[in-house]
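Missing here is one protein chain; the remaining ones are kept as they sit in the complex.
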Amino acid sequence: MTAPVISRYPVPRLEDLPEDIRSRILAVQEKAGFVPNVFVALAHRPAEFRAFFAFHDALMEKEGGGLTKAEREMIVVATSAANDCLYCIVAHGAILRIYAKNPLVADQVAVNYRHADIMPRQKAMLAFAMKVSLHGKDLGDEDFAALRAHGFTDEDAWDIGAIAAFFALSNRMAHLVGMRPNDEFFLMGRVPKAPRA
Amino acid sequence: MTAPVISRYPVPRLEDLPEDIRSRILAVQEKAGFVPNVFVALAHRPAEFRAFFAFHDALMEKEGGGLTKAEREMIVVATSAANDCLYCIVAHGAILRIYAKNPLVADQVAVNYRHADIMPRQKAMLAFAMKVSLHGKDLGDEDFAALRAHGFTDEDAWDIGAIAAFFALSNRMAHLVGMRPNDEFFLMGRVPKAPRA
Amino acid sequence: MTAPVISRYPVPRLEDLPEDIRSRILAVQEKAGFVPNVFVALAHRPAEFRAFFAFHDALMEKEGGGLTKAEREMIVVATSAANDCLYCIVAHGAILRIYAKNPLVADQVAVNYRHADIMPRQKAMLAFAMKVSLHGKDLGDEDFAALRAHGFTDEDAWDIGAIAAFFALSNRMAHLVGMRPNDEFFLMGRVPKAPRA
Amino acid sequence: MTAPVISRYPVPRLEDLPEDIRSRILAVQEKAGFVPNVFVALAHRPAEFRAFFAFHDALMEKEGGGLTKAEREMIVVATSAANDCLYCIVAHGAILRIYAKNPLVADQVAVNYRHADIMPRQKAMLAFAMKVSLHGKDLGDEDFAALRAHGFTDEDAWDIGAIAAFFALSNRMAHLVGMRPNDEFFLMGRVPKAPRA
Amino acid sequence: MTAPVISRYPVPRLEDLPEDIRSRILAVQEKAGFVPNVFVALAHRPAEFRAFFAFHDALMEKEGGGLTKAEREMIVVATSAANDCLYCIVAHGAILRIYAKNPLVADQVAVNYRHADIMPRQKAMLAFAMKVSLHGKDLGDEDFAALRAHGFTDEDAWDIGAIAAFFALSNRMAHLVGMRPNDEFFLMGRVPKAPRA
Partner (left out) sequence: MTAPVISRYPVPRLEDLPEDIRSRILAVQEKAGFVPNVFVALAHRPAEFRAFFAFHDALMEKEGGGLTKAEREMIVVATSAANDCLYCIVAHGAILRIYAKNPLVADQVAVNYRHADIMPRQKAMLAFAMKVSLHGKDLGDEDFAALRAHGFTDEDAWDIGAIAAFFALSNRMAHLVGMRPNDEFFLMGRVPKAPRA
């Protein structure tokens, strides 16, 4: 059996990549134990790769702000599920399970966040994110007010909306290149010891 | 009468911005005669500003490739109209009119590209872009084949799809911050001498 | 370059038309400086032409009532944009700019009236018109009450709803015949002196 | 029990109406045995009444053309059902049953014309009408070609499309005024002797 | 003229059916005067036939509970109309007219229950049923509370929701086999004496 195709486009070999991109990929591999396919698929276009991960990191890895890392991943999972993006649901679902130390939450949020085992403020956060993702033109002052009622600041609202907006891009890039999630992601965070790792 | 609000978020003063961002904005002002609001609105978040424009430039300003600059702007106008993003329709509609030297094409493409005064290959290009923007999950080999039938390479397909994906992000950021198009954009490229410029 | 096609159907010559229709067309030409294509396209069917413009005039040109002429045109632009009718958006957008003495309002209303620079009562008026146009079956007493809260009478509600209903017809006729907006409309009301004319 | 409300708006008394409108209504009453509510509801606005029925008659009562009267009514029933307009479904369903001498066809066409007991050319006619009614912006040359393949001329296509367009108006007027179908319509054309009449 | 096809699948002869199914069909024929096509169409699969009618009877024929038989039929008609299922609209519309002793209510409920001549509590019941049928995933505590406000118990809510759920199955089976409503149903309950039978 041959390895499954992970992108419609050529996937560069690690040794052919610019130094900064290769370093980034090696660091991820070191941490995760494997290279998530999004890195090699997007490395086909180095300038876009750099901008993509710079945006990603500015939103998902920044210190501070009113959102936990698990909450940011919830936004990714909920909006990516609305866009039917397998790569993002599976990869970020794994990360969400690990951050939340909860093996059920990713599947719950992907299918229907309103009935998931999450806090009311997280449901309000996801309602805002889904509106940005799916009906952005209808966004109004009342949506910001709804977030404030749960203790979110307007800077948190930017974070929530910008994550939803960034994954609107990300989901479409995954669809464009036919990005396949690594098999490893499907099980991550589901087995008892993983959440404690 | 007070100046209209251009963003829900604070708009930084030019002198308070990091040097690289200030330089970029001054360069745009030099060229366009005014500062498009997207620059000051997104400058509220310097790291995101840098990633956003790095991505933008990698797609919209790169040399080579099979798409003219006017064609890239058509993609922006068509997909932004599908998302009802006033800022992107008006600002990029202006740029499209100028690049295409055609005062009618932006309004035509915004309402219905299928009946616009454009070439069949441009309609095929926009069909692909709209599918990425609105129904990305349904993208299949037949869509790439349809582009090839019009002489587009798979690298062109990436360009088309990535522009659609990037403006999926951009439209949502504009909705999030309530970005207002500068008044100047509405008339640009419509008056007789502009098309000849 | 040949003249663009303005209708899928034969366009009658002015001298071949019945006297009442020819007079009407000459009067419009006198006033506007050109003959809007809707007149020649629909003149292919004189009986329908007469009924169409009789209905149009009863709604759009009647004296009195609670709606200004600019407000009536807002209804046309908003509902025609929802139906993606290029002819009506462009032609009535031009008239709206002139009546409102505002070069920006037509594009704003076409994309999203909720965020346009118009009055709250005008947004309520357009909400009612859009419901008639797109979800007429759901119209209920609460919609009439919402108009009354902004000072509209029930006769005003009829005017708003009937304009939306008439342009539901008009948009579909334009689609049926493939009606092309005259080039002149695109610029009308955008240049500084026009609004003052 | 009081008489049910037939319109949200005042219904004029016959003796208060202009002579031409009163005559028209009396003629209908003579023929049908009762006054269909659309006549009294729209008589609230005489100028609109006249234009409405002038348009109606130009399409529905003209002599010649490639459509039978039953076929014209099929278009009304199918498109009005898509718009959930009770008045038009019930009133024109009755007329369709009588013209077609078929007690089943109106309900069949209202629910799903594709599976109705009608001819293939009638299904093609309704497919065109439904596209004008619901997705007019997508209408293209291929739709006209599909009609020609069933023997329809382009003038027939105008008739089909214009009837669909006119009832787009009519359905919305019925929703606006809350028009109630006369009880008589529900049974017309269903009882054994009616089809033989 | 040959008899119309009532199912895409073979229709068993009465004498070839298992005894329990034949008895059931004979009992229905005795009562209704004809055999509704659903019985012979589904008899093609005896095990499914038995389960189908066991479920049907548990919901539609049980004694007690807070819903009248006419109200249960309203649920069938409203949700089947939303699914465009001709068999269920026509057959259960007939039963509804008879139970309600009202020749108009079935057509009203099929087109738009919100404007039908029914009680506010019945509109609340149908709003719940339509949500189960069309947007079940959004069902929440507020929907049960809305029913309670009209005097429905939570067991009534189960009945309402389960009838909507069962006809979601039934509508799809009718579409699958292309089930044709018996001609007799179209007129049942419409002629003056029928409601009194």
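Structure notes:
Note that the chains take the letters A, B, C, D and E in the order they are written out, and that residue 1 is the start of every chain.
Operating definition for what follows: a residue touches a chain if its C-beta (ideal position, glycine included) is under 8 Å from a C-beta of that chain, and two chains touch if they have at least 3 such contacts.
Owing to the predicted nature of the structure, the values given are computational and were not obtained by experimental measurement.
When the full complex is examined, the chain removed from view is found to touch A, B, D, E.
From the options E:Leu59, E:Ala124 or E:Met188, the residue with contact to the unseen chain in the full assembly is E:Leu59. Checked against the hidden chain, the listed residues B:Arg114, B:Lys137 or B:His150 yield one contact partner: B:Lys137.
Contact with the chain that does not appear here is found for just one residue of E:Ile25, E:Val40, E:Val90 or E:Ala164, E:Ala164. Where chain B meets the missing chain, the touching residues are 137-138, 140.
Listed by residue number, the positions of chain E touching the unshown chain are 8-9, 44-45, 47-48, 50-52, 54-55, 58-59, 62, 83-85, 132-133, 136-137, 139, 144, 154, 157-158, 161-162, 164-166, 168-173, 175-178.
Along chain A, the points of touch with the absent chain fall at residues 4, 81, 84-86, 89-90, 103-104, 107-108, 111-112, 115, 117, 178, 183, 186-187, 190-191.
By our rule, only the chains that are shown with their structure count from here on.
Taking the definition of touch as given, a chain qualifies here only if it contacts chain C and chain E alike; those chains are A, D. Of all the chains, the one whose CA centre sits at the greatest distance from that of chain D is A. Here chain A and chain B face each other with the same set of residues for the most part; over half of the interface numbers are shared between them. Chain C has the Cα centre that lies closest to the mean of all protein Cα atoms in view. Mean C-alpha position of chain A lies 53 Å from that of chain D. If you average the CA atoms of chain A and of chain E, the two centres end up 45 Å from each other. Within chain B, contacts with two or more other chains are made by residues 84-85, 112, 178. Taken as a graph of touching chains, this assembly fits none of the simple shapes: it is neither a line, a ring, a star nor a complete graph. Touching pairs of chains, sorted by label, consist of A-B, A-C, A-E, B-C, B-D, C-D, C-E, D-E.
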